[in-house]
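Take a look at the structure set out below.
Yeah, one chain of the complex is gone here, protein chain that is, but the others are all in their spots.
Let's look at subunit A:
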Amino acid sequence: MITLRGLTKRFGATTAVDALTVDIAPGRVTGFLGPNGAGKSTTMRMILGLDRPTAGEALIGGRPYRRLRHPLYEVGALLDATAIHPARSGRAHLLAMARSNGIPARRVDEVLATVGLDDRAAAKPGRTLSLGMGQRLGIAGALLGDPPVLMFDEPVNGLDPDGVRWVRQLMRSLARQGRTVFVSSHLMSEMQLTADQLVVIGRGRLLADAPIGDVVADSTRAVRVRSPHPDGLASLADRLAATGATVEAAGPDELTVNGVTVDRVGDLAYELGVRLHELSPQGASLERAFMELTAGSVEYAGAPGGDDR
């Protein structure tokens, strides 16, 4: 169990993490989603006692990380897959970690086998490791102490499709064993396949903390309309806009409508006598839900057609 209580981090005038209060429960994969710069990594660093919170606290099993004497038995974490000494082998990196907490050296071989790094790969110096190998090494380090709480910051970055599938299965099986699994990602599609629960933040603020199904269900469903008659489509768009719907031209013969039901769009088209080639509800996806949740909280929003300052 990871407990965040009013967790806040300010860097000068910038608030990176803003009063986060969340419980991350055991036995499931909790996805930690947010746009770049939303404060995900800062939050994870505060949980690990690396960054000091400006206010609030982060607790693991009720205790702050800095109070843990042998933390590898309590929490395993992959923060930064590239943080390995350029001249040190992956194996020596893990061995130093193991020794620090009194974990037997044979456990290093076990976790290396678990993450699929063979003797040759484990003997390579840090500077020659690919990002994917670094991720595997980082995951091996997180598993060393067989801890009940695991945190992974963007674990699938740099992995090939096989690696991505492997990480997904690993997260699921760790959660099935009753562990707390907290995974950050900006890949919504990945979270849709992996996570049970979602914690979504934007600009450091909590936007959602709910089962993944609820987050998807809450998002508005769009309706796609296609017609061979541009004029008819235009008048339909005007009528829809007049009733308060949001209308976007998805192409010369296509509209995407939000905020009204499929039935209502069909009725209006009938009234106006517009011939339709398609009228279909669009499946809500986590991607869309995420966009809706984080709209307005993206740090660097694109500003079409000009300088945004």
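To be clear about the criterion, a contact is a pair of C-beta atoms (placed from the backbone, for glycine too) under 8 Å apart; a residue touches a chain by one contact, two chains touch by 3 or more; residues count from 1.
Everything that follows uses one rule, which is that contacts and distances are computed from a predicted model.
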Checklist entry - The hidden chain: which UniProt name fits, "NADH dehydrogenase subunit G", "Aspartate carbamoyltransferase", "Hydrogenase-4 component E" or "ABC transporter permease"? => result "ABC transporter permease"
Checklist outcome for this item: Given A:Leu20, A:Ala58, A:Ile84 or A:Leu159, the residue that touches the chain left out of view is A:Ile84
Checklist outcome for this item: By the document's definition of touch, the residue of A:Asn36, A:Thr128 or A:Gln177 touching the omitted chain is A:Gln177
Next on the checklist: On subunit A, where is the contact patch with the chain that was removed from view?
Outcome noted: 45, 48-52, 65-73, 77, 79-80, 82-89, 92-93, 95-97, 99-104, 107, 126, 141, 145-146, 148, 177-179
